[in-house]
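Of the protein chains in this complex, all but one are displayed in their positions.
So that you can tell them apart, the chains are marked A, B and C in the order they are listed, and the count of residues begins at 1 in each.
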Amino acid sequence: MPKMNMVQAINLALREEMQRDRDVVVLGEDVGKDGGVFRISEGLVEEFGTERIMDTPLAESGIVGTAIGMAVYGLKPVAEIQFMGFIYPAIDQIFSHAARIRSRTRGRFTCPVVIRTPYGAGIKAPELHSESTEALFCHMPGVKVVVPSSPYNAKGLLISSIRDPDPVIFLESTRLYRLIKEDVPEGEYTIPLGKARVVQEGRDVTIISWGSMLHRALQAVTGIDAEVIDLMTLNPFDEETVYKSVKKTGRVVIVHEAPKTCGFGAEISASISEDAMLYLKAPIIRVTGYDAVMPLPKLEDYYMPAAERIKKAIDEIMKY
Amino acid sequence: MPKMNMVQAINLALREEMQRDRDVVVLGEDVGKDGGVFRISEGLVEEFGTERIMDTPLAESGIVGTAIGMAVYGLKPVAEIQFMGFIYPAIDQIFSHAARIRSRTRGRFTCPVVIRTPYGAGIKAPELHSESTEALFCHMPGVKVVVPSSPYNAKGLLISSIRDPDPVIFLESTRLYRLIKEDVPEGEYTIPLGKARVVQEGRDVTIISWGSMLHRALQAVTGIDAEVIDLMTLNPFDEETVYKSVKKTGRVVIVHEAPKTCGFGAEISASISEDAMLYLKAPIIRVTGYDAVMPLPKLEDYYMPAAERIKKAIDEIMKY
Amino acid sequence: MPERIIESINVRRLDILNEKGDVDEQLMPSLSDDDIKRMYELLVLSRTFDHRALNLQREGRLGTYASILGQEASQIGSAFALEKTDWIFPSFREMGVYITMGYPVYMLFQYWSGDERGVKTPDDLNIFPVCVPVGTQIPHASGAAMAIKYRGDKKAVAVYFGDGGTSEGDFHEGLNMAGVFKLPVVFICQNNQWAISVPREKQTASRTLAQKAYAYGFEGIQVDGNDIFAVYKATKDAVDKAKKGEGPTLIECVTYRMSDHTTADDAARYRLKEEVEIWKPKDPVLRLKLFMERKGLWNEDYQKEAEEKARAAVDEAVKMEEAIGHPDPKDMFTYTYAKPTARQQKQMEGL
Partner (left out) sequence: MPERIIESINVRRLDILNEKGDVDEQLMPSLSDDDIKRMYELLVLSRTFDHRALNLQREGRLGTYASILGQEASQIGSAFALEKTDWIFPSFREMGVYITMGYPVYMLFQYWSGDERGVKTPDDLNIFPVCVPVGTQIPHASGAAMAIKYRGDKKAVAVYFGDGGTSEGDFHEGLNMAGVFKLPVVFICQNNQWAISVPREKQTASRTLAQKAYAYGFEGIQVDGNDIFAVYKATKDAVDKAKKGEGPTLIECVTYRMSDHTTADDAARYRLKEEVEIWKPKDPVLRLKLFMERKGLWNEDYQKEAEEKARAAVDEAVKMEEAIGHPDPKDMFTYTYAKPTARQQKQMEGL
């Protein structure tokens, strides 16, 4: 089986889905000849032509808005937003329309659009190139939010997202794009949305994370009998898998790189408090980015949760 | 002392602040002759002229973007977004700029803008006229989020917001605008941002809410020895007051009208779990709007937390 | 190397039917007598609907409602140039368009009564639901047009918005996309002179709204929006052009909002009665009537009959709407996603 990094795996997923289904089209800034600034769509315009791989003007609301129009008409657009920091102008289209079209029309129209965007810090990029505001999108019913953590699950999750009948925000960690290689089969396979993955079983503490931070979490658990959960889908998240683990370990650490306040960690923690509190042996700890504006590269490393910070949190709740 | 509803109290706060400080200006759609669709700025254009009460074109990103430019230059703009459902096109300006200007320029430039907007359901208005997405703004460091629950605190909080050196999102419940009258003194008084208010002391359970839902919460606690907290400022929220109460009662119900998932209730719950869990006697319950698109008026009442739903939640945790 | 002119733009204005009922024969589009009568009856039906909606609102039987009074020619004239297979993206003030396309009238009442089921477009129509956030429907139209072009379908897209809508960023981004990709879409701006309390001159400093099209490299044309023939002709030409693959057009229909912005508004606060008076003789129904009378297509009996028919249709629609049961609260969850989530399931059970 070929070893691939995440860029290659996502590229392959797009390629195969486009081969399979003529309704799948790609649009965004620089997705054509340039292959996207991260080369995710490399080679696609050569294979599928400019009718299916569309370089758009520089207009994020316009990109998502036209993708919505295409989706409602019956296509399966995959829109790329160049960085998550540039998705904000498109939030109105996502919240006011993509999320609501099925509901508003009682199912007459639907909006099977995928919005892919690179997220997160770790590559020393300029301002607004390191955003991790996944929680915003989880507060909007009607939208699904998916964050792969490895090449293998990136491919399977992207295929599921493209085939999903509802809008999906698909977040790709810039830090992971070329960091990890793993076996990625050619040909189709899907990973269901809404299901988490127990990366490692354990009895003492449950670590919940996703995307890039999952790997930091894994670094932090050496020597600890930790159960590590990769959420993969944040909205809707897999409560069952989380609660099952919490009931076993009684201790929870949640790790994400977004600011703590109102990050998705808050939702997980609150859900556990509501539904599984009686199993808890210790406070639920969130190890997160700080409540400060994401700094420029010189301070980036201080901002992101490091393995030590995670380890410290685990050690702390292991005292209970 | 004159009895006023919230519309009148906010109008008075604007009027007095504009009298006091020539740098305070108001801009937005229909804020001039029309006095705003809720009449918040009624009479202001007559008193202060069109240079200070500016009817703008229909462009929310433009309104907030120009307000940012004015604020950076040295004015104190109070921008009105006609309904919270129309703030989404301005989120980019709020997140990418208003929130970051001080940080980005190490304090050389600041952005003392107030963005007022009516929020929430309860007046049987059309689609997108009932949004309550305050949590989104609480995830953005650099922005403050304020939600008054009564005419008296609306005035005091708005004055504080206008004088605050940083950007403030000021959310006004459409349902409350004309629902309650209370004594509102003329002349200046401020209510500090970042401080909660204990509306009613109690020993058995802590109810945390804000804005319109506070009143539903108050309806629900008859016959219960409940401590009721009105957060007033959501970002940054008054952890001290919350924890103090939790330590006393050991039981928490949080009430908000936004969808549950990733609502601000999640943050409060998660914060308590982290910092005060050992005092808890029962799961933390959130009584919230549902994880569904806010329905049109015919189903609005089913969507919003009713006093019974809150009461049921309280009864449930009183069993612990 | 002196200064030179590198681009010249001329904005056209089209008028066909004047206030007295005269038409410019050269410009008059080919419409049969039956077509013209159908147009007239649609004007009457729309006005009857609008009137009833305002009454029902006053009685508390509908929610906030946005009247189309005065704008009927812009709506019916343009929709008349569309086929059922075309795609339509309305704003919230296009009841005349819905009615012209054959949308069930009772469903319009249902929508305005606050029931989503009213905008579940029937399968034989492609009208997108009422769009509340101003201007946001414009990129959707470009997107649908992109899909039409991609599939090679022989359809056009029409999208409606107001003078205020031209100020939103989405107007800009949507029209620019249409220009770049030469999309089969017709942008129909009903310039009714007001965006709630903001008059047209404060909305933008450009002399016309039509000229905004040239910023995107395609034609914009202004028409008398109370002149149903001019509106029809401009739209028909633009739709034909779109279907021939010759790209988008912006049509500015100059009309007037005779009523308050919505039933929640009071226009007396910000505009002079005199201004409204000026527009009364420009009424779109009146002038078509004058034209038809001269052509022998109109008389008092015909008028009565048309009104009767309209009233019956609206009565029937009101009755049908009232016969519909209250929506099931569970419906809140049914259409969020294709399948409710586990969390929604739990919430639904707790209802």
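In the analysis below, a contact is a pair of C-beta atoms (placed from the backbone, for glycine too) under 8 Å apart; a residue touches a chain by one contact, two chains touch by 3 or more.
Only a predicted model underlies this, so the values are computations on that prediction, with no experimental measurement involved.
Undergrad: Please provide the labels of all shown chains that the missing chain touches.
TA: The omitted chain makes contact with A, B, C across the full complex.
Undergrad: Which one touches the absent chain: C:Ala215, C:Ile324 or C:Ala342?
TA: Among C:Ala215, C:Ile324 or C:Ala342, only C:Ala215 touches the chain that is not shown.
Undergrad: Which of B:Gly28, B:Gly142, B:Gly156 or B:Gly250 touches the chain that is not shown?
TA: The single option touching the absent chain is B:Gly142.
Undergrad: If the hidden chain were put back, which of A:Tyr73, A:Phe86, A:Tyr152 or A:Phe264 would touch it?
TA: The missing chain is touched by A:Phe86.
Undergrad: Under the stated touch rule, tell me which residues of subunit A contact the chain that is not displayed.
TA: On the side of subunit A, residues 29-30, 32-35, 37, 55-62, 85-86, 88-89, 124-129, 260-261, 290-293, 295-300, 302-303 touch the unshown chain.
Undergrad: Name, in rising order, the residues on subunit B that touch the hidden chain in the full complex.
TA: 25, 51-52, 54, 56-57, 59, 61-62, 64-75, 77, 89, 92-93, 96-97, 101-110, 141-142, 144, 164-166, 194, 236, 239-240
Undergrad: List every residue of subunit C that touches the chain not included in the displayed model.
TA: Touching the chain left out of view, subunit C contributes residues 1-16, 18, 22, 24, 26-27, 167-173, 176, 179-180, 182, 202-208, 210-212, 214-218, 222.
Just so we're on the same page, only the chains that are shown with their structure count from here on.
Undergrad: Taking each chain's centre as the mean of its Cα atoms, which chain lies farthest from subunit A?
TA: C
Undergrad: Take the average of all CA coordinates in subunit A, do the same for subunit C, and state the distance between these two points in whole angstrom.
TA: Centres of subunit A and subunit C (C-alpha means) sit 40 Å apart.
Undergrad: So the centre of each chain is just the mean of its C-alpha atoms; given that, what is the distance between subunit B and subunit C in Å?
TA: Computed from C-alpha means, the inter-chain centre distance equals 36 Å.
Undergrad: Indicate the whole-number Å distance between the mean C-alpha point of subunit A and the mean C-alpha point of subunit B.
TA: 30
Undergrad: Which subunit C residues sit where two or more other chains touch them?
TA: Those would be 116, 132-133, 169-170, 331, 335-336, 341, 343.
Undergrad: Two or more other chains touching the same residue: where does that happen in subunit B?
TA: Subunit B, residues with two or more chain partners: 61, 85, 88-89, 127-128, 261, 290-293.
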